[in-house]
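Apart from one protein chain that is not included, each protein chain of the complex appears where it belongs.
What follows is chain A.
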Amino acid sequence: MAERSRSWLVVLVALALLVVAVLVSLSVGSNHLPLGRVWSLLLAPDDSLEADILRNERLPRTLLAVVVGAGLALGGLLMQTLTRNPLADPGILGVNAGAGFAVVLGVALLGVVSIWGYVWFALLGAAIAAVVVHLIGAMGGAGVPTRVVLAGVAVSAVLTSFTQGVVLADREAFNEFRFWVAGSLEGRGWQVLGCVAAFVVVGMVLARIAAPGLDALALGEETGRGLGVDVRRTRTLGMAAITVLCGAATAAVGPILFVGLAVPFAARALVGHDQRRLIVLCAVLGPIWMLAADVLARVIVPGQEVQTGVVAALAGAPVFLALVRRRRIPAL
């Protein structure tokens, strides 16, 4: 009981932090809006330039960071639980590269332009890459965390090369793509937000349905089956959730590394291994991580904006390094 109230406390503190992060994200940028002004504009929008910036740039951008952060963190959490591998991350395991390649193909070959068009390509690419990496990694015997990572690196390398090939051959695509590939939240607008939010909500529902089964599976496949879990159904649900969450997030902002690795790692340190609590906490911590990265990206180089994905990768890499520097890498 004490443990339970403690994790509720953690979630409450995290929620408070999230509110702060959202406010900071609404206020900071090339046009600084003081917090008081943000508040009054939110309550009573007027016709000023500031209101326009807030409504059409800051607000969709901030909400997008929230949605994408939640999606990637949950995707990473599910991946780690399903593969029992603490090193699993949608970026490392090739899912983002798969989504990226599919989107670029859609743009270059079929002239797809709107988010509602290329989100489907991203989902397809993410699903194929996830399955391929999983199959290759499982070939060496399950439960060896490093192998899936190597398989992911190899598959990512192939996909990234193909993506580069397509992009270098098509100048128009290159200019659009060099921002997308670094993971940018800039100028996405309400339309992108609506689309991604819809998919992330679907992914969250799938994750919540799979959660009890995942808890049992985390003890091992045999034990899970013994506890009456439909292993295949749980796995399929989990994989579907990962694909929808990571695919949609990648379609919106480009491939972003290590959010799915670092956030579940922090969440597990805070509330332990219960899947349902972890899902809730990741859905709050992911947005905080993403917002922090995005705010940093806006201020780190004065007068210029850096891609959010760049900051996220630089911030997440030390977590990954700390994990692999441990004496042994325990299977989850």
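What we mean here is this: a residue touches a chain if its C-beta (ideal position, glycine included) is under 8 Å from a C-beta of that chain, and two chains touch if they have at least 3 such contacts; residues count from 1.
One rule holds in what follows: contacts and distances are computed from a predicted model.
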Protein name, per the UniProt record, of whichever chain is missing from view ("Cytochrome c biogenesis protein ResB", "Periplasmic chaperone PpiD", "Iron-enterobactin ABC transporter permease" or "Sulfate/thiosulfate import ATP-binding protein CysA"): "Iron-enterobactin ABC transporter permease"
Residue of A:Ala151, A:Met239 or A:Ala252 touching the missing chain in the full complex: A:Ala151
Of A:Val113, A:Leu168 or A:Val299, the one touching the omitted chain in the full complex: A:Leu168
Positions on chain A contacted by the hidden chain, ascending: 87, 91-92, 136, 139-141, 146-147, 149-151, 153-158, 160-162, 164-165, 168-169, 174-175, 178-179, 181-182, 257-258, 301, 304, 306-307, 309-310, 312-314, 317, 320-321, 324-325, 327
